[in-house]
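Shown here: the complex without one of its protein chains, the others still in place.
The block that comes next holds chain A.
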Amino acid sequence: MQRVEHVMGFPVSLRIDDPVAAEETGDAVFAWLRAVDARFSPFKADSEVSRHGRGELSADELSADLVHVLDICERYRAATGGAFDVRLPGRGLDPCAVVKGWSVQRAAELLTSAGLRRFCLNAGGDVVVSGGPWRVGVRHPAFADRLCAVLDLTDAAVATSARYERGDHIIDGRTGRPVTGVDSLTVVARTLTEADTVATAAFALGAEGVDWAAAQEGCEVFAVLPGGRVLRSAGFPTADAAAA
């Protein structure tokens, strides 16, 4: 089964190789992601995030899910010395970076708890795979139709932060300015919640974020720096290394 739907402003591709229950579980995945968009989008005035951002919902009136998301945001804000910050001055509350990874990870868990063993879920470039082998390419920062790395994964999550799709959208909360020290930064982790948040937070840190991401437990990192220099952690699971 293979399906693509557009949710939260990006394409979500779901491939399920198990022969049973694929369509129903696929329906549940897309229904969950649409519900998350309605609840957590900062672009919808009546979402829980927007209402909290405007002060209409106090911290103790929030859903357990949003409390969980904001806890993750706060943990990474502290861990990056404020470089990663979902409450930037002059902007509304925008926890999108964490909501995306967390909600897609929860969607993958829906598939696993339905008994599905081999699937690949790609939400606008954030990937969760189960029951490998899966070959996951990392987009080349300069060429949309080329890759700069190929990974060989079994059960894992991959997230990439970069500027080539949506411009300078990641702000260093310490300076308030867009980050320019890194062209592309990919993190492989056990869950997409970790991979996506670590990739975004590391990108916000700039060049020093590469070492920071590599030091996060269970995270492997691949970074393209300006000038075409690549830095990767020794355990980054490239397909070539796995074959050697």
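We take it that a contact is a pair of C-beta atoms (placed from the backbone, for glycine too) under 8 Å apart; a residue touches a chain by one contact, two chains touch by 3 or more; residues count from 1.
Keep in mind that, in the parts below, contacts and distances are computed from a predicted model.
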Record-based protein name (UniProt) of the chain missing from this complex, from "CotJC", "Oxidase aa(3) subunit 3", "Protein translocase subunit SecD" or "FMN-binding domain-containing protein": "FMN-binding domain-containing protein"
Among A:49, A:111 or A:162, the residue in touch with the chain that has been omitted: A:162
Touching residue (missing chain; options A:22, A:127 or A:189): A:127
In chain A, positions touching the absent partner: 2, 4, 6, 9-11, 13, 15, 100, 120, 122, 124-127, 129, 134-140, 142-151, 158-166, 184, 186, 210-211, 214-215, 221, 224, 228-235, 239
